[in-house]
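Left out: one protein chain. Kept in place: all the others.
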Amino acid sequence: MSTATDTPVKAPAAAAEPEVSNLWRDAYRRFRKNKLAVGAFIVLVFLILVAIFADVISPARYDYSNLIDANQFPNSQHWLGTDNVGRDFLSRIIYGARISLVVGFSVQIIALLIGVPLGIAAGMFGGWVDYIIMRGVEVLTAIPIWLFALFIITVWQSGETNQSNGLLNVILAIGLVGWVDICRLTRAQILTLREKEYVLAANAIGAKPIHIAIHHLLPNALAPLIVAVTLGIPSAIFTEAGLSFLGFGINDPLPSWGKMVADSSSYIRVYWHLGLFPTICIAITMLTFSFVGDGLRDALDPNLKT
Amino acid sequence: MSQDSKKGLSRRKFVVLTGGALVASGILAACGDATPTTAPATTAASSATTAAATTAAASATTAAASATTAAATTAAAGATTAAASATTAAAGAAGVLPADAAPADQQVYVNHFDSTADATCLDFYESVYKRGGFADMQSDSLVRLDKNFKTQPGAALKWAVDSSGLVWTFNLDPNLMWSDDTPVTADDYVATFQYGADPKHAWDFTWYFGGVIKNWNEAVAGKVPLDQLGVKAVDAHTLQFTTESPAPYLPPMLLYSTPLQKKALTATGSGLYNADPKTTVSSGPFILKEWTKGNRIVLEANPKYKGTNKPLFQKLVAIAAAPSSDFASYQANEIDFVGGAVLSPADNALIAQDPTLKNQVHPQPGDFRTDYLFFDTKKPPFDNLKVRQAFSHVVDRDAIIKSIITPSQGIPAYSFLMPGFPASNSKALAPIQNYDVAAAKSLLSEAGYPDGKGFPKLTLWLRNEAPVRVALAQAIAASIKQNLGIDVDVSNKESKTFTDAMNAKPTQIQFGMVNYGMDFLDPYNMLSVWLSGGRHNWNNTTYDDAVKKAASFTGDPAQRVQMFQDAEKILVSDVGGIFIYHRYVSDLYKPYMKGSELEPDQNGVAALHWPGYAGFSQSVSSVYMSKDASSAGRKLPK
Partner (left out) sequence: MVRYLLGRIIGLIIVLFIVSVLAFLLMHSIPGGPFDETKNPLPPAAKANILKKYGLDKPIYEQYINYMGNALHGDFGISFQSPTETVIDLIARTWPVSIQLGLLAIIVAFTTGLAAGIIAAIKQNTWIDYIVTFISTLGITVPNFVIALWLLLIFSIQLGWVPTGGWPTEGGEWTSAILPVITLALGPSALVARYTRSSMVEVIRSEYIRTARAKGLSARVVILRHTLKNALIPMITILAPQIPNLITGTIFVEVIYRIPGLGKFFVSSIYLRDYPMIMATMLLVAALWSITYLLSDILYTVVDPRVRLS
């Protein structure tokens, strides 16, 4: 620790300010050099394109069922086999990308939009602000999500048969309680970083707290946030699957990867493909995200600017 | 679930996810309600509720009557005794181990019981849905069922009905003693029935005797005192029932009549004394020795038992477990039995491929459960008969059974009463709701929705169903979409949410799928669920009249069956529901389990029939472990 305090730390962000464009250009240059990150980014773009153009590329409709073909293992006609209702599994995986990516991304975006500002506020201002935000976090942590979810259904549906497929409800329910970890993480990072020299220096020259937070603290808090978001994506995908079982999630026959994995639990001892392929998809999504995330962090990391 | 153990949030995510997985494995199915299905997981007895008999059922109830045609006086008298002498064949050899039996210390039957919700009692009259392990073994019910579903004497050696058809007299076995050395008397039964009707108790099976036993509903409502109930002790060993209207089905209905001890009940105020080895009092074949909450229940043969159902097993061990883990424990030789209802599609596929396991499968009709679609027929579009008919013609039952349910677990249903159940008329009714896409299409356009144009999007509600039935619902939804052009979402609801919406008046479920299994072997039991004002928003006064009239009909049993069949035809033709499949239960038990009750019945079914290994059944005095058990690698619990 003493080493840390003894070492003069540059205030790179502050120094770079007059030439912001350079920072981004440098970041882009560094990112491009990282082969793993670029590769992962390409896969990610591919996944997103698959999700967007699911209708065009999938060999069949996700809900087209032919019972005679049920429970087929992968073969030349059905590359990933068929499911228990005789639907082409590849088509369901392709359409499943749509729901799963939308849920995974938007939940994390909501979590970031709520969690990061509140975390910064709690960490920067301390005192009452911190106290209230953190007590709120504790309250939210204690309430089981499906009690919350059941409550939302009742309010939402109010006795009417719900004609929507429930996607928005799911995203809201998960996102609105999902920000607490991001918030705590941001706060914890801010708490350590705000004592660092360059922050103290910025403070001394009279920079506004918001300015300090955005230009100095946030970039440095990025690494753990990226990991949290990466891990949050499969987590959200699986939570969506759990909610489906309450009749609160996305209705069948619309597929999502998480639901496909959960549904497979009573089939996988024989029909291994039903569990394996969606799990691989979730793993790939998460891996590409972590590699892209790592690459982004490295590219943006002011400490690496040499 | 590792993926969500992630952050602070994880607790909740965890719960949700695992909850999902659980439902997936059918565990939570038992949690809310669908308990009947999980019955076989434990002993059939601990099953939630339900059923009684079957095939021969036709005989048991009604046919009991025909046996005594001698009573040519009034037809009603026909329903009398019959059984009395017929039985006790099994009881003759009771308690003596056959020559090929394993030694007494291996006469231990180990089984799982559903741990999804904590069990709290062992007695039907305490709580039907909260019984654990081997329940209803600590006293004898008035009647028992044999493997042919014939009603046989239990604690009652014989019974008779008077000429009015309203007053039934049961003569109790005077030998029966409680383990505290006091005799079992009619007062014990009276106290037990009064406990069941006591509004303070709020018994979860109160509806069962409503409208049957005189003043039952009034007593439950607190309008008349309990001593006005139609259950009286004439003397120490004579019990008298008075019914509201003639109820020829009363004896089979009294399968559920295992008494609590009046003394203990009065002293403690509830039947829970029987759930604690320290305070339990048994007059039945077994007595409670250990109950480790959330873990296991152990019963041992009651050395003081004086009845006719003396067991061959010396010890029963029931281990609390989630139904989804039953098959694994069975394969690991930790338990002797696994109920067909808990087997997953993968399990069934594995069993079908494995010659050894295949030989351990024993299919049987279970509690004659039928899965069906229902509607809110009071509102468009389902107020239109043609729409309901169109829907009924696009359900491809044969394909569903073959591809989703697997033939060992069910047969196609085109009507409500399963083949083998009294008054079942499946062959004659089959053409009414048959699979006929062309007819469906033209009916739908006649109804004003050619190719589904203008038809609202539907959501099919399910009640916390196991994955296999979620698949089934999706297959039906796909068929409706592909053949009729109507979009159907499938939503598997949490059980209480579903029930609340279904029971709401008016119902909040426009289109749903649910199932029903019998409680006792009379068509009235099954058909009454469709009466107006009942479970579903389908009303048909002709049907109501027909069912009610048939129920209390005491004339020629064949005519009574005909009356029920006419009623069921109305139900099927007016499409009150669309019937999808009748569940078969393909249980597995180890080949070393032997006993006359496991031999083929008159229909050739060789299985541990409903009500399984329970005090309601004669299997108790018949089933034992043969010598093969010693070398089968069993892992007997300590």
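A and B are the chain letters, set down in written order, and residue numbers restart from 1 in every chain.
Throughout what follows, contacts are C-beta pairs under 8 Å (C-beta built on N, C-alpha and C of every residue); 3 or more make two chains touch, one makes a residue touch a chain.
Everything numeric in this text was worked out from a predicted model, so none of it was measured.
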item: Selected from A:Ala97, A:Leu231, A:Ile250 or A:Leu300 as touching the chain missing from the view; value: A:Leu231
item: Identified contact with the non-displayed chain, of B:Ala221, B:Ala558 or B:Leu636; value: B:Ala221
item: Full-complex contact with the absent chain, from B:Asp118, B:Asp398, B:Asp451 or B:Asp545; value: B:Asp118
item: Listed residues A:Ser91, A:Ser106 or A:Ser265, member touching the removed chain; value: A:Ser265
item: Absent chain, residues of chain B that touch it; value: 1-3, 5-8, 10-11, 14-15, 17-19, 21-22, 24-25, 27-28, 31-34, 36, 48-50, 115-118, 120-121, 129-130, 199-204, 206-207, 210, 217, 220-222, 272, 275, 292-296, 319-322, 324-325, 328-329, 331-332, 334, 463, 494-497, 499-501, 503, 535, 635, 637-638
item: Chain A residues that touch the omitted chain in the full complex; value: 1, 3-4, 6-7, 9, 36, 126-127, 130-131, 134-135, 137-139, 141-144, 146-148, 150-151, 154, 181, 184-185, 188-189, 191-192, 195, 223-224, 226-228, 231, 234, 238, 261-262, 265, 268-269, 275, 279, 282-283, 286-287, 290, 294, 301, 303-304
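Quick note on the criterion: only the chains that are shown with their structure count from here on.
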item: Residues on chain A engaged by chain B in the complex (per definition of touch); value: 63-65, 67-68, 70-71, 84-87, 137, 141, 143-146, 149-150, 153, 159, 161-163, 165, 177-178, 180-181, 184-185, 228, 231-232, 234-235, 238-239, 241-247, 251-254, 262-263, 265-271, 282
item: Residues of chain B defined as touching chain A within the complex; value: 1, 3-4, 6-13, 15-21, 23-26, 324, 344-347, 349-350, 396, 399-400, 402-404, 456-457, 459, 461-462, 466-468, 470-471, 473-475, 477-479, 481-482, 489-494, 497-498, 508-510
